[in-house]
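Presented below is the structure to which this report refers.
Only one protein chain is missing; all other protein chains are in place.
Each chain gets a letter, A, B and C, in the order it is written, and its residues are counted from 1.
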Amino acid sequence: MVFTTTRKVRFEHCDPAGIVFYPRYFEMLNACIEDWFEERLGRSFGAIHVDGGFAVPTARCEVRFTAPSRIGDPLELRLRPLRVGRSSLDLEIDISSNGEARLHADFTLVHVAQATGRPASWPDALRGPIEDDIARTGATGQTEGEAPHGT
Amino acid sequence: MVFTTTRKVRFEHCDPAGIVFYPRYFEMLNACIEDWFEERLGRSFGAIHVDGGFAVPTARCEVRFTAPSRIGDPLELRLRPLRVGRSSLDLEIDISSNGEARLHADFTLVHVAQATGRPASWPDALRGPIEDDIARTGATGQTEGEAPHGT
Amino acid sequence: MVFTTTRKVRFEHCDPAGIVFYPRYFEMLNACIEDWFEERLGRSFGAIHVDGGFAVPTARCEVRFTAPSRIGDPLELRLRPLRVGRSSLDLEIDISSNGEARLHADFTLVHVAQATGRPASWPDALRGPIEDDIARTGATGQTEGEAPHGT
Partner (left out) sequence: MVFTTTRKVRFEHCDPAGIVFYPRYFEMLNACIEDWFEERLGRSFGAIHVDGGFAVPTARCEVRFTAPSRIGDPLELRLRPLRVGRSSLDLEIDISSNGEARLHADFTLVHVAQATGRPASWPDALRGPIEDDIARTGATGQTEGEAPHGT
């Protein structure tokens, strides 16, 4: 039920120490979030950004790296939405390889209008599927009251 | 029969003009070559570089960009090996989206020993599958006489 | 006294929304850390990784993004070491543009031996300059007792 994507560690991801250079993980994490929006929420980043005039920048992220990944390692990324505020969204992503944890990431995204750069309420077409996925994957949704991180 | 991989244009590939920033194409082209080595030739870049002590750097590439790619575009990459020399390999990759050409790339790779940085003959375990794929995809293999580009 | 580097936001850093794509910030943050090791601590990443057989992977990072950066923006990165453990190091980096905060990053790095992948004590040639820079920039150095994050 948890949204899951897979990646293989490639040559391009690895540094002279032969392990994944961590900024490359952020590209993978961002791609996982992008896939989740498109495949689970039903709205692509292209539709949101290019057609819609909105954006979903990252307001905060915290990543704990548990073990290094090497070229050829198959990676599994599991994304779980945690809380949705008026215009914010907390989610977590775990990356593992053959069951071994590689990193745990916590993200806070904000839905903003590109024209103003200001937070904008999630449209119902996104809020509904986000709440459904929070309910489905077992975390406690926060849909009323104080938004996390004041947004 | 031609080796084919697919990619989707993501947010991370696009520039402020909303089209693929061309250095990102080189990451896709390199990943296609990496997949071809592993899936068609049976030897991964990890095995060649990390375990084997060899490398397959690019000696030359020429790319002609035909039309821009936008976020969400499905891309098809088709790789065809053209000529194999003692330690060199010429190949071409075409990228298209829904049948529309996006770019044509010509590459010359060289098989080198990491310790010396000097060209090293392709091992038979790679040369055989390369020649098979040249025969299979219809290009004319060059396996004797002068290697292209003097390597 | 605080270690400072500058960067200009380039085309390559920006996404279709015209602002810095945040994984690119991690390349800038890593480059700032790399410069700090070389210019302030007197030991380059090349010397540590390639010649020395050690590595300085990131164990944890937390970044709060305050305001977006646009193409052409001049960025100032200010790095301050906070605490040094047996094999760990906590540091913070602030990025601003013309005095406006863009992000605040907290990092925990670990000094590891490449051969084992295990934490290794900072050599005196690094520990000394780290402690000097902690003293110089006013943060409270932690050089005895419990290392942060157990490393």
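Criterion: contacts are C-beta pairs under 8 Å (C-beta built on N, C-alpha and C of every residue); 3 or more make two chains touch, one makes a residue touch a chain.
Just so it is clear, the structure is predicted and the values come from calculations on it, not from any experiment.
Novice: Quick one: say which of C:Arg40, C:Arg70, C:His104 or C:Arg127 touches the chain that got left out.
Specialist: C:Arg70
Novice: Of B:Val2, B:Ala17 or B:Ala135, which sits in contact with the chain we cannot see?
Specialist: Only one of B:Val2, B:Ala17 or B:Ala135 touches the chain omitted from view, namely B:Ala17.
Novice: Could I get the residues of chain A that touch the absent chain, sorted low to high?
Specialist: For chain A, the residues touching the absent chain are 11-12, 14-16, 18, 21, 23, 71.
Novice: Contacts of chain C with the missing chain: which residues?
Specialist: Touching the missing chain: residues 10-12, 18, 27, 30-31, 34, 44-46, 49-50, 70-72.
Novice: Give me the chain B residues in contact with the hidden chain, please.
Specialist: Its contact residues with the unshown chain are 15-17, 19, 21-24, 26-27, 30, 49-50, 55, 57-65, 68, 114, 117.
The rule is short, and it goes like this: only the chains that are shown with their structure count from here on.
Novice: So chain A and chain C: same face meeting same face, with over half the numbers shared, or different?
Specialist: Answer same: the two copies use largely identical residue numbers here.
Novice: Chain A and chain B are the same sequence; what rotation (0 to 180°, nearest 5) superposes their CA atoms?
Specialist: 180
Novice: Per the definition of touch at the top, where is the C-beta contact count highest among chain pairs?
Specialist: Of all chain pairs, the one joined by the most C-beta contacts is A-C.
Novice: Need the CA-centroid distance for the pair chain B / chain C, whole Å please.
Specialist: Here the centre of chain C sits 35 Å away from the centre of chain B.
Novice: Which integer distance in Å separates the CA centroid of chain A from that of chain C?
Specialist: The answer is 24 Å.
Novice: Would you pick out the residues of chain C that each touch at least 2 other chains?
Specialist: Chain C, residues with two or more chain partners: 16, 21, 23.
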